[in-house]
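Here it is: the structure, laid out below.
Only one protein chain is missing; all other protein chains are in place.
After this line comes chain A, so read on.
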């Protein structure tokens, strides 16, 4: 592997790792506040316990998210100094605002986690809400940076670097509304599905466990709503990509040849040499409808673009298929669940449904990672589209294999550890478990 590839692999790995925790940091506080509110309304101690468990989960995941995010902010310079040296000033504003959001998130998380016994109930709840709002703001601002890299605006490129910088224009680059909505929804969706999956798993083993039924009643509404909204937002996002980044759309769809009334290819493996897709099912006119809401619209194929600006077509295509496939499955499950909810007047927890939710548990995260890969791979070979190539941004430091393998090992270790620690948190809620400290005082170590 070349140093460029190691740099890309390290950045990709760091982001793939961080995204999981960032998504949880955005969504878990919402679930935590929701169950806190339910406790206040019903006086049911289980909701309070759930909110405490979610708070601990938030604390663990937020800590790992904060440190992996720190790694990323260093890596921007350590791996891509040319990019940051030239464009740091153009995209510094959203990063700075993200810093502010991160600040308030950390402050109020501290108050929420450790302050239950020390601040008034109102202030405690307010802190939880602030954590949720700051988390969303954080994700919003960071996504704006990514939007800029996809659709750069707000400066005039010159060989010496950007001039006439307009930071506010750069901050709200074209398509910002679609990308931020898509990302924020995916955070809530992934976390709500994961939470539902965990409790479905326990309900399969311990049918009727009251605590876990209540937990489902907190997770399922968010999971269902986001799963149904996401395809709509995704469609708007795809239409935007079709207009602004036709080469990315062509790679997503493995669409080699320009045609009017283009079919949508489901599945299949693209062969870049022969410019064909093997084994795909064609839905007539599907792509034209998807991209331009017009069955006869002409969709540009990859052939329109020089070969050296093609993204890695098979990877982008496969990642896109995974995202759309998992997204569709989740939307179907949401529809089925809402139907049963409407018929049965309570959230379903039968065996069949629980099995479905168990298997759907990881799908949100799979879709989130796949979608992120679509946008990142789909932008290659550019780090700032049409302006700076990734190969021009990379650090001159040699032997990048060393940090790559080091961070890979560290992330593997941390990932396994987090799963283990979180599982022990969940295990404390199993019927018949005798874990001390799972009671109402929250059991935060070292406070007492």
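Keep in mind that, in the parts below, a residue touches a chain if its C-beta (ideal position, glycine included) is under 8 Å from a C-beta of that chain, and two chains touch if they have at least 3 such contacts; residues count from 1.
One rule holds in what follows: contacts and distances are computed from a predicted model.
A.B. asks: Per UniProt, what's the omitted chain called: "Cytochrome d ubiquinol oxidase subunit II", "ABC transporter substrate-binding protein", "L-tartrate dehydratase alpha subunit" or "Polysulphide reductase NrfD"?
C.D. replies: The missing chain's protein name, per its UniProt entry, is "Cytochrome d ubiquinol oxidase subunit II".
A.B. asks: Which listed residue (A:86, A:182, A:265 or A:385) would be found touching the missing chain in the intact complex?
C.D. replies: That would be A:86, which touches the missing chain.
A.B. asks: Looking at the full complex, which residue from A:76, A:297 or A:336 touches the chain that isn't shown here?
C.D. replies: A:76
A.B. asks: In the whole complex, not just what's shown, which of A:1, A:397 or A:412 touches the removed chain?
C.D. replies: The missing chain is touched by A:397.
A.B. asks: Check each of A:102, A:211, A:256 or A:377 against the chain that is not shown and name the one that touches it.
C.D. replies: Residue touching the chain left out of view: A:102.
A.B. asks: Even though one chain is hidden, which residues of chain A still touch it in the full complex?
C.D. replies: Counting over the whole complex, chain A touches the hidden chain at residues 56, 59-60, 62-64, 66-71, 73-78, 81-82, 84-93, 95-100, 102-104, 106-111, 113-115, 118-119, 130, 163, 165-168, 395-397, 403, 406, 410, 414, 417, 421, 424-425, 437, 444-448.
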